[in-house]
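Shown here is a partial selection of chains from the complex, left in place.
Letters A, B and C name the chains as they come in the text, with residue numbers starting at 1 for each one.
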Amino acid sequence: MKTKVAVIRFPGSNCDHDTVLALERIGAEPVTLLHHADNLRGLRYVVLPGGFSYGDYLRAGALAAHAPIMDALQEAVERDQVRVLGICNGFQILCERGILPGALHANVSGEFRCRMEWIEVVSTPAAWPGFTPGMRFRLPIAHADGAYRIAEGERKTLWESHSVFLRYHDPVNDSQEYSPNGSVDAIAGISQGSVMALMPHPERAMEQWMGSDDGRRFLSLWLEVNR
Amino acid sequence: MSQYRLRMAVTLKPEVLDPAGQATQKVVAERGYPGVVSLRIGKLVDLWVDASSAEAAMALAQTLGQDFLANPVLERFEVWVINDED
Amino acid sequence: MNPQAVGLSASEAQVARQLVGREPNDLEWGLFGALWSEHCSYKSSRRVLAWLPKAGAAVVAGPGGNAGVVRLDDEVEVAFKVESHNHPSYVEPVQGAATGVGGIIRDIVAMGARPVALMDSLRFGDDDRAHRLLNGVVAGVGGYGNAIGVPTVGGEVYYGPGYDKNPLVNVLCVGTRQSGRDVGARGARVGQTVYLLGQATGRDGIHGASLLASRDFSAEDQDMRPTVQVGDPYTGKLLMEATLAAIETGGVAAVQDLGAAGLASSSSELAVQSGVGLELDLDQVPCRELHMSAYEIMLSETQERMLLVFNAERGKEALAAISAWGLTAQPIGRVVAGGRYVLRYEGIEVANLEASWLVDGCPLVAAGSMVPSVAPEVGQAAESVSFEGRDLLAILGDPDCRDRQPIYQRYDSMIQTATVWGPEHDVAILALKGTRYGLYLAISGPGRWAAVDAYAGGRAAVALVVARLATQGAVPLGLTDGLNLGNPDKPEVKAAFEQMILGIREAALALDVPVTGGNVSFHNETDGQAIWPTPVIGGVGRRERPTAPWSDGLSGENLRLILVNAPLVPTLGGSVGERLHGILRAYPRVRLQDLARSAAWLRQLSQNAGGVRAVRAVADGGVWLAVVKMWLAGSAGVGVRLDLDESALSWPRLLCEEVGQFLVAVDESDVRIVLDQLALHGLQTRNLGQSVAGTHLTLRVNGDEVGCWPRQEISAAWRSWEGERGGQRTS
């Protein structure tokens, strides 16, 4: 039986289709749900894909955070520990909603950035033992607002609670301090409970010819399937 | 019911880096305008609100600020009522 | 009203009066002014554009519609076109460029095709305003394309005087549709209702493109600039999805996007193309502002709008598909028999014309004779100029040559997950779902090469697109041309325009590619200073196995570097090399037959690669830049030894930019076979050197070592933007 995965589509989502294809590539059965739906149809896996949910003019993810589907999602997370993956705009929405701590702010360059990056797993999320520290993935980023920010006091808690999941990595200088967007502590993704989110796009790294097929490995680990 | 005009200033907290402001400040300096010590860019929201009183209008604006218009991790906001002469 | 106020000449006004048989009212004058503007009527260009070859085996739709369409295979068709947004981008770079992207995307959508790729061709001056403009334009292109979810997979940028106050922003959009899903403006039938979809109409850019883009700029224009349109990619996305979903239902009879001259041009063109009349009720048009006049409603250039007509069978389903995207289609009129174009507002008939008067009535300027100009004398003076190592580094860092990463990393080039090769290559490759053919895209728009000899420039633009497609062995299917020039009323501009078209025509015929559509932008001229005639050519090609591209990087030692189709006497005319010495002479006329044979050889070879490990087309910066790019794109630990020994010709050989030359890297063991093949094809070759172990590039000219540079130094010279914010040019 294929695992069914909800892919949430807001009117301005634009990576929903790529995410659906990627999930199909690893043998899952994606089901697209619209932003105004008021329940998750009992699905246990949910992806919030990338894009510009309601234009993202005000702040990325700010308006989407209040969509009916997000009420349903929050309830499902709290009650049933439904597994959520936020990718790029999905990450921004989860932070805006307060399901994840912190916020994603304008890149330090002040510019959109689209290019391949290396990311490294920092800590194993309790719900996903398959991700182990030191694991590396080559995945593209494509965002203007990807600088992770969090209040200074909470930053410590974030580390102590092992919520820092992924960091950017510079293989040339083997640097831990490299970040393409100016995130604090080079944070590329965080996880708490059954929710994880990252700025890079695993769904865009599914074949060698895309520049990397590490996204397969990433999504398979998230879905807990053998690819 | 009357219509009230309110204005909200949404500014980045002082400790949050402002790439847009920095870039603008740099351009301003390069073009030879001395004296600009700091420049920060925020958002301005102009609201026209139907409400029973100025207080009710303010209360609505405050709610909007909290729920949508500002992100408390990065920003703070202030609202004021504007006279229509402005 | 004085017809001059809407841009009509006295004689045009007289023709309009004769057609109408009475004095047109103000609104009618406004409609004539807009539709008979240069931008909408193509009055100065139409007769000359007719020279372009339109027929080809793959052509589904040639010029005339919103975009050309070619067949990729039995299932998939490709719609593509280039569009300019030059004036608006000067006035407001971010929004001007953004709305340019939005506009060309809607053209593709109006053909029933889903946009799959964008490319941008930009020109800026070399004054210090250039970086602000560039920054804004790049933000605008990215801001719209990234948000609407269409990847920008390539583009080009060049600099030159004359573009200071007339920057160019040309955007190519490519879309795909299923074969047989032909829609367009032709299908409206009597009795059907006309709907307006998308953004509410405001007073945006009234007469903008039609009037302002149809004449020159001067300093006095500052105060009369029309309200600039603002791009709204979110609404653009909803409009795109809703329109495509509606078309998908089979319920759409006709569709036309609203661009220049808004409702006036879209509705009258739809009427003429469908051979029907229209009655529009302007009270039904949703407006963003109060008290808009009929004139404003008809001529507003508010973005993100589409005109639709539904058929009886499936119209309801189409309307439902639209509302599923949160948009409402507003009925604004009906299709009637005959050809009458009637507008009503506030209960009164405010205009009553024949639609064809507006669309086809404008008197056209006669074309000159179809004789190519004589090639200007080039002379040898510049060929004797000699270069030093640091000149070569300067060429790498020249704004026309250097790395474009600071620009393209601001564009999402990967969304839709079909990009095999993106903007870091000279040709883009898309692996589309549902076809075994890859879609290959290239764009080229030499201004420097057309500056002195527009005919040579037109040929070169087409030649470079075909050459770039050939580096992957792709077969060109069709071309689109964006032609940017000054004021066509000036004899020298008109002549350059005609010569440029002749050049494009000659090249397209010789290389066997049709031109299926394009755009003409005149009046790129401020205070009497015009731009270089600038032909921007976009091309689409196809080949099987797109996910296994032929390399453009130097991947190992002991590869021989061979120049294929080397000119017997290379020239520096029009090159970056000679401009470094303050010279700008005529660019050489591309040897089209030799290019055709080289491309044929590459296509053949691409089936089995036969020892050729990497290929690049020679262009700006000549062989020198081609070698450097091939080297830097290859693996570390490989060095290059170049050895030129042709006495007086060595420097021109290295820096000549004549298109049609290819740099290939060949396995040492296959060199003999490859050279024999090339001889058989009648192509001249030159041995340039080889890849070696190591990390340096060494250059010897006529026995003297000119330089020996570590990879780091060459890379830094080419990435001369590093450290600059956003990589703008600093003069």
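Operating definition for what follows: a residue touches a chain if its C-beta (ideal position, glycine included) is under 8 Å from a C-beta of that chain, and two chains touch if they have at least 3 such contacts.
Quick caveat, the model's predicted, so the values are computed rather than measured.
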Chain copy counts across the complete structure file, not just the copies drawn: A x1, B x2, C x1
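Keep in mind that, in the parts below, only the chains that are shown with their structure count from here on.
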Distance between chain centroids, defined by C-alpha means - chain A, chain C (Å): 36
Interchain centroid distance [CA atoms averaged], chain A/chain B, Å: 30
Rounded Å distance between chain B and chain C, as computed from the means of their C-alpha atoms: 40
Junction residues of chain C - those touching two or more other chains: 725
Contacts with two or more other chains, residues of chain A listed in rising order: 109
Partner chain C, residues of chain A touching it in the complex: 11-12, 14-15, 17-18, 21-22, 51-52, 54-57, 109, 111-115, 140, 142, 144, 201, 203-204, 206-207, 209-211
For the chain C and chain A complex, residues of the former touching the latter: 139, 142-143, 146-149, 232-235, 237-238, 325-326, 409-417, 419-420, 431, 433, 547-548, 725-726
Chain A to chain B touching residues, read off their complex: 58-59, 62-63, 66, 95-96, 102-103, 105-110, 147, 149-152, 182
